[in-house]
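Report on the following structure.
The complex appears here without one of its protein chains, the remainder shown in place.
We call the chains A, B and C, going by the order they appear; numbering starts again at 1 in every chain.
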Amino acid sequence: MSPAQDEDFVQLLTPSGARTSGEYDRWVEDVDDNVLMSLYEDMVVVRRIDAEATALQRQGELALWPPLLGQEASQIGSARALRTDDFVFSSYREHGVAYCRGVDLTDMTRVWRGNASSGWDPFEINMATPQVIIGAQTLHAVGYGMAIINDGDDAAAITYFGDGATSQGDVNEAMVFAASYQAPVIFFCQNNQWAISEPVGLQAHVPIARRAPGFGIPSVRVDGNDVLATLAVTREALERARTGGGPTYIEALTYRMGPHTTADDPTKYRDANELEDWAAKDPIARLAAYLEERGLFTEDFKASVKAKADDVAREMRAGCVNMAEPETMDVFKNVYSSPNSWLDRQQDHYARYLATIDDTAADAEGTK
Amino acid sequence: MSPAQDEDFVQLLTPSGARTSGEYDRWVEDVDDNVLMSLYEDMVVVRRIDAEATALQRQGELALWPPLLGQEASQIGSARALRTDDFVFSSYREHGVAYCRGVDLTDMTRVWRGNASSGWDPFEINMATPQVIIGAQTLHAVGYGMAIINDGDDAAAITYFGDGATSQGDVNEAMVFAASYQAPVIFFCQNNQWAISEPVGLQAHVPIARRAPGFGIPSVRVDGNDVLATLAVTREALERARTGGGPTYIEALTYRMGPHTTADDPTKYRDANELEDWAAKDPIARLAAYLEERGLFTEDFKASVKAKADDVAREMRAGCVNMAEPETMDVFKNVYSSPNSWLDRQQDHYARYLATIDDTAADAEGTK
Amino acid sequence: MSSMTFGRAINAGLRKAMENDPKVVLMGEDIGKLGGVFRITDGLQKDFGEHRVMDSPLAEAGIMGTAIGMAYRGYRPVVEIQFDGFIYPAFDQIVCQVAKLHYRTQGKVKVPLTIRVPFGGGIGSPEHHSESPEAYFTHTSGLRVVSVSNPQDAYTVIQQAIASDDPVLYFEPKRRYHVKGEVNEDIDLGAESMGSARVVTEGSDVTLVTYGPLVPTARDAAVAASDDGVSVEVIDLRSLAPIDFATVEASVRKTGRLVITHEAAQSGGLGAEIAASITERCFYYLEHAPVRITGFDIPYPYSKLEFHHLPDLDRILDGVDRVMGRTNSLSSLEG
Partner (left out) sequence: MSSMTFGRAINAGLRKAMENDPKVVLMGEDIGKLGGVFRITDGLQKDFGEHRVMDSPLAEAGIMGTAIGMAYRGYRPVVEIQFDGFIYPAFDQIVCQVAKLHYRTQGKVKVPLTIRVPFGGGIGSPEHHSESPEAYFTHTSGLRVVSVSNPQDAYTVIQQAIASDDPVLYFEPKRRYHVKGEVNEDIDLGAESMGSARVVTEGSDVTLVTYGPLVPTARDAAVAASDDGVSVEVIDLRSLAPIDFATVEASVRKTGRLVITHEAAQSGGLGAEIAASITERCFYYLEHAPVRITGFDIPYPYSKLEFHHLPDLDRILDGVDRVMGRTNSLSSLEG
């Protein structure tokens, strides 16, 4: 039931860091040394964010964290291709994408600490907040793309989802609508080989990228551990979207090196060997090797990247542990945008109730 | 937005009734003159059933009827390929399929007269009753197929659905499950070009048959107005299903020559020319031409077919208009298979209420 | 003032909303050229174009999900669900997204969707075409739910629903589409809130609460009861979530008796919430337990039997007799 993995995919950087060349070169012609180094920095920083958040969870500061470990190239490569006015509809694991969108670091941990149901203002960074219902966000992206058409704009929407999500009706309907309206949307599937304990072969009998053409959507399979290739295919898709060419589907082959979330124990269902195989294709190591070959991987550079990652991690940790606790009565806010007699009555009652409890507590204090 | 219509499809009988030959011949090698004549008879009979039911609706004997006019070859060709122990999960327009399964003619009208929510016992003819929720039945067929695997049997399930249905999440999920479990299921899509007022191009940006391969399911496009070709491709699919080859997807290109239902007025949304074009490809006329060419289209034969159709229509009409009215208290039956305190109380109360009303009526009678 | 059918009034309300706000777009199956299977959107695609009135692929989750996406970009989509029974494929998008997005994002994302649902029975249709699913949505926090019973309200409330920044389910009693009534098209939309109930007929003995398709039936029942010496106050809720309990409460404090009627199944239906809430608010004023006259706890039946399932004048009057302590169908039991 396993979809072939050895098929052709777009790759610009081999696992050992050798630069290959081909038709996709033209999409990364402008990627100079500075850009290469910044891509490297971003990947290291988000891996560090991920490690720090995992640690925060272990320390009881976060309730849960879904690690992105291993998926840095997919996320940085694709997100760095976007324009500010493009809009992202992601799932819950796209911390790297959020980082590229310029999310406030504290906001990134807000949901996972249990302090809010979402971390940031979607309109500040043009990225919707994490979607937990598998696949639901793909339709939102298509609707956003339909609105772009109505507005006569040349922005695009991009939606991130996993290999497991491809089984959901919503994701398939999203392709129907995107094709029908020729919406400027990119379907970015991070095929990290697993949906919790289920291998991708249970969801897809043939490689995932083959699904889209049947809906009339061009697709491309890319080495998702190759940041350059991911950048290239996303740029191509964006160009198509901006010029009236409609949707594109990208399957990025990558690997979830960590657990599904910090609550998961992958040793229950997968082989240690598999992890080893994928470790050899690490997205950061291969860019490091390429930088090395180009003489860019200097001690200075490494130190500056490390400093940056440390700073970011420190800032995130501080933001997380010092986050203001939510106010009790916030629990009633923003359900509706105007008064609602049912809820207002409950809120009023609960305020009275709390006051009674406080009185009781105060009375109890008094009599002690 | 229109999917190409001029693509290759399997055709064994041209619109003018010429027999072409090709790789699919082997699937109809056993089709001798008798079989040809019986296929013709079945098509004429179901067209007659359809016309009679439409008339019954116009006369107020049926509340509604969804005509199959134009889709006779798709339905007879495919249904005649089935074995008794195969199981059918259809939509609401498959009167021709039901006829081939041996449905009682009165049962065929039961739902449309408003006397029941379904017409027949699914296990008597191995065909589920009509499904109104678009696409829902495709998943049932896959589940049935999964059960066949568990039973180690060599039966197959076939599911019928329309071009509009291909947009539904359920139908796409059905393909995921069918491929994943390699279920012995045939997806039979009658692409009749319209979903009420929506042309197929709104649902599918490329020919519908292309969708299945992306799920790992082989597909074939067939001339749905060619009964021989439809028979051939269905037989091939069944053979694959019975021998462990998993699911097959068939797109039958046909045309809904009538309204969506008797409540619909297609002149609101489609061209008269289109109907003319398709009339030239009529499924019955072309088989008649072929029979003629083979010297089988004798007056005797025509008379016998007409007699049969008349008989069937007469029997159906009689069954319909003489159908027993449902009993009032049936409204409470079969919601649950064992007592249910909530509903039992309501039923008891309603019986009392009716008795009161009757008493009141009797009282009123008495005082007159 | 002009006289028009219920269906026409919705059409006029949609047209007005579209004229006033270019961000209002319509989405749904067959709503374009055909104007919907009930012709409610008749002529709108012709006048506003395919970008404002969009025929959608046949997939309700897809319609709802893409409407949400358009809302993210500032649009105010009005979605037509072709029949009540076809809303369920969109249930996940409604319950988990439409209802929750505003809360999830601390008010940052507004979802000013209007979801139009022709609902209820009595039109002789097959399965899934006659359902009353409103209670699923009134129990869903984050949604507003309304139903209308006459052309004027249809016209007014559809515009209020579209203007609302919260998502609104707008239930249209399809068997009343052809009822005619006077409609003032220059009504001040802000004058009366979408959330208020309306006293249809004043009365002093019994409060009869209903909404949508059964409002005319309730009005007829009030007339019949008055011939029988019982004065019935009929209330048309209009807003089903939240319910304007203040209006119902005031009435029940006066009458001391409450009958509720709706087509939906009884158990867990809206009648339960009304009975429970009014009992909480008016316990010491009640002369009798609130009585519910509703559809049975059955799937909507085939049409030959649907008028047994649907509350009618006589069943409502039987309920009135019950709360009045007059002879009724349960008399032998109630002793």
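Here is the rule we go by: contacts are C-beta pairs under 8 Å (C-beta built on N, C-alpha and C of every residue); 3 or more make two chains touch, one makes a residue touch a chain.
The structure presented is a predicted model; accordingly, all values stated were derived computationally and were not measured.
*Asks:* Among the chains present, which touch the one that was left out?
*Replies:* The omitted chain makes contact with A, B, C across the full complex.
*Asks:* Out of C:75, C:136 or C:177, which touches the unshown chain?
*Replies:* Checking each option in C:75, C:136 or C:177, the one touching the absent chain turns out to be C:136.
*Asks:* Going by the contact rule already stated, which one of B:82, B:176 or B:208 would touch the omitted chain in the full complex?
*Replies:* B:176
*Asks:* Can you work out which residue in C:80, C:236, C:297 or C:321 touches the chain that's missing from view?
*Replies:* C:297
*Asks:* Which parts of subunit A face the unshown chain closely enough to count as touching?
*Replies:* Given the touch definition above, subunit A has residues 63-64, 111-117, 132-134, 164-165, 167-170, 195-198, 202-203, 263-264, 268-269, 325-326, 328, 330-332, 335, 340, 342-343, 346-347, 349-350, 352-353, 355-357 touching the missing chain.
*Asks:* List the subunit B residues touching the unshown chain?
*Replies:* 87, 89, 116-118, 121-123, 128-129, 133, 136, 138-151, 157, 169-170, 173-174, 176-177, 180-181, 333-338, 340-343
*Asks:* Touching the hidden chain in the full complex, which residues of subunit C are there? Just list them.
*Replies:* Spelled out for subunit C, the touching residues are 61, 85, 88-89, 91-92, 95-96, 99-100, 103-104, 127-128, 135-136, 138-139, 141-142, 241-242, 264-265, 267-273, 275-277, 279-280, 283, 286, 288-292, 296-299.
Operating definition for what follows: only the chains that are shown with their structure count from here on.
*Asks:* In terms of CA centroid distance, which chain is the most far removed from subunit A?
*Replies:* Most distant chain from subunit A: B.
*Asks:* Could you give the separation in Å between the centres of subunit B and subunit C, each centre being the mean of its C-alpha atoms?
*Replies:* 35
*Asks:* Would you mind pulling out the distance in Å between where the CA atoms of subunit A average out and where those of subunit C do?
*Replies:* 40
*Asks:* Give the residues of subunit C touching no fewer than two other chains, as numbers and ranges.
*Replies:* 57, 59, 61-62, 89
*Asks:* Among all residues of subunit A, which ones touch two or more of the remaining chains?
*Replies:* Those would be 169-170, 173, 176, 180.
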